[in-house]
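Partial view: only certain chains, each at its native spot in the assembly.
Chain lettering (A and B) follows the sequence in which the chains are written, and residue indices restart at 1 in each chain.
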Amino acid sequence: MAIAMDAEALARFLEEAFPQVAEDYVIEEVSEMALRVRLAVAERHLRPGGTVSGPAMFSLADVAVYLAVLAMVGPKALAVTTNCSIDFMRKPAAGQDLVAEARLLKLGRVLAVGDVMILPADGGAAVARATLTYSLPPER
Amino acid sequence: MAIAMDAEALARFLEEAFPQVAEDYVIEEVSEMALRVRLAVAERHLRPGGTVSGPAMFSLADVAVYLAVLAMVGPKALAVTTNCSIDFMRKPAAGQDLVAEARLLKLGRVLAVGDVMILPADGGAAVARATLTYSLPPER
């Protein structure tokens, strides 16, 4: 299955469709059914103590799988998150970016399922994992 | 089981511990093992089209159950979210606040489990539901 959008095309799409959050994310790699994106951690993502907040990790996981879907089906698809199960396993260390490695496990006619590991950008054990389901619009 | 913190005490705690987000939330009601909190929707919670974003709903669910736990165990407890399963069921209408109704299903020695419904403040069907698990520190 061919890639419909590469990292550059996805970054452009993000800027146009989600200007509020586009600068948070750096798309590092796009491959078939998989994508890696980095959260450029800023003050607004932190909790007291300098650790990345749960909502910021949720957002990263959501964006990672969303972009992995778009990479395969193209920018017209209006995928909607219907379910997320996320496990927070370790407190992220302060002062470093987080990387999300997403892979699509299913890309069906009406549903896509992907999982994602969230890792410290400088290496080390996963801080969180998530699985997300997207509903794909019928017009595909 | 007695309530350890009322709405006012919880609001004060939120302002001190999480000053970045405290103004987003209005604690409307605290009762035994249950709590209702409103997200005062602002520009930063929206996606294009004026609908509340997934991460903003995740945050609301997380805060609601977290506060319900604190209401029962008091401000010393450093509860940490370990798991969240969230279902996004309907697109929230633009231009209105969201309300989270949380209840604790379990408040054990090391784990607390709560679920939460997210509803439009002006009435109507639930837009999301979530279940969250918190790890409670041993020093309790």
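Keep this in mind: a contact is a pair of C-beta atoms (placed from the backbone, for glycine too) under 8 Å apart; a residue touches a chain by one contact, two chains touch by 3 or more.
Everything numeric in this text was worked out from a predicted model, so none of it was measured.
A.B. asks: If you can see 2 copies, how many does the complete assembly in this structure contain?
C.D. replies: Taking the entire complex into account, the copy number is 4.
As a working rule, only the chains that are shown with their structure count from here on.
A.B. asks: Please work out the Cα centroid separation of chain A and chain B, and write it as a whole number of Å.
C.D. replies: 23
A.B. asks: Flag every residue of chain B that touches chain A in the complex, lowest number first.
C.D. replies: 17-18, 20, 44, 47-48, 54-56, 58-59, 62, 80-89, 91
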